[in-house]
Structure formats: structure tokens, C-alpha cells
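This structure is in C-alpha cells; I'll ask about it shortly.
One chain of protein is taken out of this complex; the other chains stay put.
First chain written, first letter: the chains are A and B, and each begins at residue 1.
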Amino acid sequence: MTDAPRSVPVSARRRSRVARSATSGPGPLAFGVVALWLSLIVLLPLAAVVAKSLDGGPGAFWDAVSSRQAVSALRFTIAVSLVVTLINAVSGTVIAWVLVRDEFPGKRLVNALIDLPFALPTIVASITLLALYGHDSPVGVDLAFTRAAVGMALLFVTLPFVIRAVQPVLLELDREMEEAAAALGARPATTFRRIILPNLVPAILSGCALAFARAVGEFGSVVLISGNIPFHTQVASVFVFKQIESDAPAAAAAVSVVLLLLSLAVLIGIRAIGRGWRHAT
Amino acid sequence: MRRERLNRYGLRTFALGYLAALLFVPIGIVLYRTFEPGLEYVWQSVTTPAAIHAFYLTLLVALIAVPLNTIFGVLAALVIARGNFRGKALLDALIDLPFAVSPVVVGLSLILLYGRTGWFGDALANAGIRVIFSLPGIVLATIFVTLPFVVREVVPVLREVGDEQEQAAATLGAGRWQTFRRITLPAIRWGVAYGVVLSMARAIGEFGAVSVVSGRISGETETLTLLVEKRFQNFNLAGAYTASALLAVIALVTLLGMTLLSPRTEQA
Partner (left out) sequence: MPHRPHIRPAAALALALAGVVLAGCGGASDEIGGSNATAASSSAAKSSLSLVAYSTPQVVYDEVLPAFARTVPGAGVSFKTSYGASGDQSRAVEAGLPADVVSFSIEPDVTRLVKAGLVAPDWNTKPHDGLVTTSVVSFIVRRGNPKNIRTWADLLKPGVQVLTPNPFTSGAAKWNLLAAYGQASRAGKNPQAGLDYIRELITKHVKVQDKSGREALQDFTSGNGDVLLSYEYEATTAQKKGQKVDYVTPQDTIKIEIPIAIAATTKNAEQAQAFVDYVLSKPAQEVFAAWGYRPVNEDVLKEHASEFPVPRGLFTIADLGGWAKVNDELFDVAKGSIAKIEDDAGVSTAK
């Protein structure tokens, strides 16, 4: 990692361009390594999928992705994932805030439990959620086989993302400005809105991007609780599985490619908002 | 003052209420169902040969995939937040891809590459190397799905802390590695820590992709999540819950380890 010194332009938080002396920041080697790893692990397999999707030519590709069931599954998936992401943006930030700034007995335990939705196999998650909020619900809420059920399962599996994205930033936050604002008489809400929140937005967006992508790709936890009803509660990933089971891997690949592109578009959009935000502040 | 207190209680209630409904109660149910048959049963259930093997396999896979992705993650975060290369924005967007890919497709893609009729199928067969339906395949699938975490945790932190200190160090003559080790790394340690925790949790909890590429050979390529599914299939609900509890334990231990390894930090 110790390269010969070379001058590399800096990407500064402020707009000013500072001429870089000596060595600082990652060199081209780092970029190369990162690009290579990404290519080997992610891009190469995905290239295979894209190639497979075009097995029957562009005509077959279009047929596969424009069928009514495919379109319905894609739309439902993207829509419910967006809703879940928005809910997570709010709840995740609040929870991260409480975990960092608040003190109450049992806080460390709560903090430790946040990652569990990830570690638990999705089938356990869905069986438990079904037991809690399905037909035999002890709390009298019956969501089984509804769209809300799909949303709930997705909220469960995306729980840690925004929280874990915001927490490190909150921990590193410089308190001086908040204290200055308080000294100047600003109310907590104003301080939060104008000083703290802007610093959190990139992290929130980052967590949102992860949550969205996970929701879109989720498969295991959703089927059991959603009833898998075509046109109603069937998510794209299950639809893809159907194609594979029916010996139509090219069609499965085609729908996956479209899902990927749609998700990529949303993710790029989220990051663009983040960049715009950073430049505006 | 009053208002501040109300705010705090309000936020706390919202946070804890949300978590209770979505997390605590379901986890409580899992714990209850796990220990319902008694400790003796639980112990026997986690010490069957298949369970022991699944446990070690799951750990092994995670201990290969997570460190590799941590190194990649920190490097990539540096590139994205500090570097200025052409194609950086594209790199940024591409790193989220693994998530948007459904696990079934992850498995499919690896089979398309390394399976018997895949792109490298013949080459691998001739060399006598088995990737799919063996440890390397499981590791590849796990690396795929855990790729973004460390990056995504570290980048916001890097942006938040800014690079003035690093620049100062550079002007004072510190080398890249020195600067990284003594200035950057301490600043991002919580991001890295949480990134590792998330990666670890995802690695051990991964089911979809692994179920396609592992071949589910009991005693060889059966991970804990696959074991849980098999036990559910065989009406061994209690056994499935105990295996799930094992996974939860690993996740909690990882978080504990990370918290202990990352020194200090008192909040508020």
C-alpha cells in the first residue's frame, strides 16, 4: 500500500480545489484492485445472466418481460420496496438517534438485537411473523396473504440498514455546532433540522439504498406470508423462480435483468439526491 | 427543558414501540419456541453430527468472506470518498448491485459460470476443481451478497469527518499507509465495525443463493440455514428453532466482539 508519492487531485467536502502535495488518499492501485474485485465477484456472474437472458434474441427477451404477470410482479415489487424504504428512512433515523443519544436500561441489549433480522434465516422470520400477525394472531391482527404482510416481512428484513448507517455518523458528529446553537437559544427541533439532519442525510440515503435493494431482492421471507398470489402478492423474485422451475432460465434471466436495471435506476437516483444535497449544503 | 424531556420520551417510545412490534416480540417467540422443549433437548439438537458440521461450515464460510469484503470495503470506501477517478460514480452505483439481485439469480449466475455446462465448466472439470456444490461456490455466493456492507457503512463516515487531518499528515510527510493507519482508520472504526457486523450476520444468514449452489450435501455442504430449512421440512420445528438460535448467537457474539475491539466511545 505504500506507493511512490504522486499528486492526486482531492475531492473536498467544500468546493475549493486544493492542490495536493505529497501523498494523500487512495492511488490508482487501490482503484484497480477495487475494480478487479468487483468485476470478478459481481460483474462477471451478472454478465453471464445478461448473456443468458438474450439466449433467444431480443424478441424473446421482450416477450418474457412484458407478460402481464411479469409486469405486475415487477411493479408490485418496486412499489412495496419504495414504501418500505421510506418507512425505514424515518423509523431508522429515530431509532439510531435513540440508540446513540439516549440512555435507558437495556439499551445495549436493544442495540445488539438490531442485527438479528439479518442473521435469522428468512424462513424463521416469516414463520414467526405469520404466527404473530396471521390467522392465529394473539394480538388480533390478521394480515396473512395481504400486501401489508409482504410489506411487514420486508420491514423486518431491512430493519438494520438505516439504523446501522446512521449510527456511526451520529457517533462521529461534532457536537460543537449543536452546543453553539443551543447557547444561541435555538430549540432542539430547529437544531436537529438545521444542523444535525443535514449531516445525517448522506448516511440515511446510504441506508435507504441498501434497504431498497434488499427489499427488491428478497425472496424467502415473503412467500410464506404473502400467499404468492399472482398479480396480487407475487414479488418479482418469486416470479423469477417460477420461470426457472418451468425450465425457462432465459426468461428468468430476462426478468432479473429488468429488475436489476430498475433497481439500479432507483439506487442511482438516491445517490444523485445525496450528491445534490451535499453540494447544496 | 420540559419540552426537551417530552421530545426525548416521545422519540424513545416511538423507537422502542416500533422495535417491539417488529423485532422484540418475534425474537421472543423464537426464543420461547427454542427453549420450550427443555435445555436437554436443545443441547442434543445442536450437537447432532449434521448440526455440528453445519455450524463449522457456516463459520468457515463467514470467516473467509467477511475479512475479504472488509478489505475490499475499506479500499472501495476510500476510493469513493477520497479518490477522484473517472468512473468513480459508476463504481459507487455498481457496488449496490449485489443487493438488488435476487438470491435465486445469484445462484443461477454462479452456475452459469462454473457449473457443468457453464462458461468455465470444461476448464474446471479438466483441472479437477469443483467450485459449485463445494466450499468455493458457497464462499463466492456469500462474498457476492455481503459485498456492499462495509463500503456503505464507511463512506458516510469518511465524508463526515473530512480529510483535513489526512491532508495535514501528508504535508507533514506521513506516508499513505501511516496516514491511513493512524488517522483514517481510527476515524472510521465504528463504520468498519458495524460493516463487519452486518456482513457477518448476512453471511451466516444467507439462504437463497447458498441453497442453489451448495448442493445440500448433508455433512459436507449443508450450512446452518439449510439445516434449518431441512428441519422445518421434516416437521422438526423445535430443532429448526434451535439451529436458528445458533445463528442468532453467532450474530450476537460478532457484535459483542466488534464492540469490545473498538475501544472507548461514550455517547451523549
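Please note the rule applied: contacts are C-beta pairs under 8 Å (C-beta built on N, C-alpha and C of every residue); 3 or more make two chains touch, one makes a residue touch a chain.
This structure is a prediction, so every number in the text was calculated from the model and none was measured.
Peer 1: For the chain that does not appear here, which of the shown chains does it touch in the whole complex?
Peer 2: Computed over the complete complex, the missing chain touches A, B.
Peer 1: Out of A:I87, A:I195, A:A248 or A:I268, point to the residue that touches the absent chain in the complete complex.
Peer 2: Checking each option in A:I87, A:I195, A:A248 or A:I268, the one touching the absent chain turns out to be A:A248.
Peer 1: Among B:L11, B:L31, B:L60 or B:A89, choose the residue that contacts the chain missing from this document, as touch is defined above.
Peer 2: Considering all chains, including the one not shown, the answer is B:L60.
Peer 1: Spell out the interface residues on chain A facing the chain that's missing from view.
Peer 2: Residues touching the hidden chain, for chain A, are 33, 36-37, 63, 67-69, 72, 130-131, 134-136, 144-145, 223-224, 227-232, 238, 241-248, 251.
Peer 1: Even though one chain is hidden, which residues of chain B still touch it in the full complex?
Peer 2: On the side of chain B, residues 41, 44-45, 48-53, 56-57, 59-60, 63-64, 67-68, 70-72, 111, 115-118, 121, 130, 132-133, 211-212, 215-220, 222, 227, 230-235, 239 touch the unshown chain.
What we mean here is this: only the chains that are shown with their structure count from here on.
Peer 1: Help me check something: in the complex, which residues belonging to chain A touch chain B?
Peer 2: 1-3, 8-13, 18, 20-28, 30-31, 33-35, 37-38, 41-46, 48-49, 51-52, 91, 94-95, 97-104, 110-125, 127-129, 131-132, 152, 155-156, 159-160, 164-165, 167-169, 171-173, 187-189, 199, 202-203, 206-207, 209-210, 213-214, 216-220, 236-237, 240-241, 244, 249, 252-253, 256, 259-260, 263-264, 267-268, 271, 278
Peer 1: Using the touch definition up top, name the residues of chain B that touch chain A in the complex.
Peer 2: 3-4, 7-8, 11-12, 14-16, 18-19, 22-27, 29-30, 72, 75-76, 78-79, 81-85, 87, 89, 91-106, 108-110, 112-113, 118-119, 140, 143-144, 147-149, 152-153, 155-157, 159-163, 166-167, 169-171, 173, 175-177, 179-180, 187-188, 190-191, 193-194, 197-198, 200-202, 204-205, 207-208, 224-225, 228-229, 232, 240-241, 244, 247-248, 250-252, 255-256, 265, 267-268
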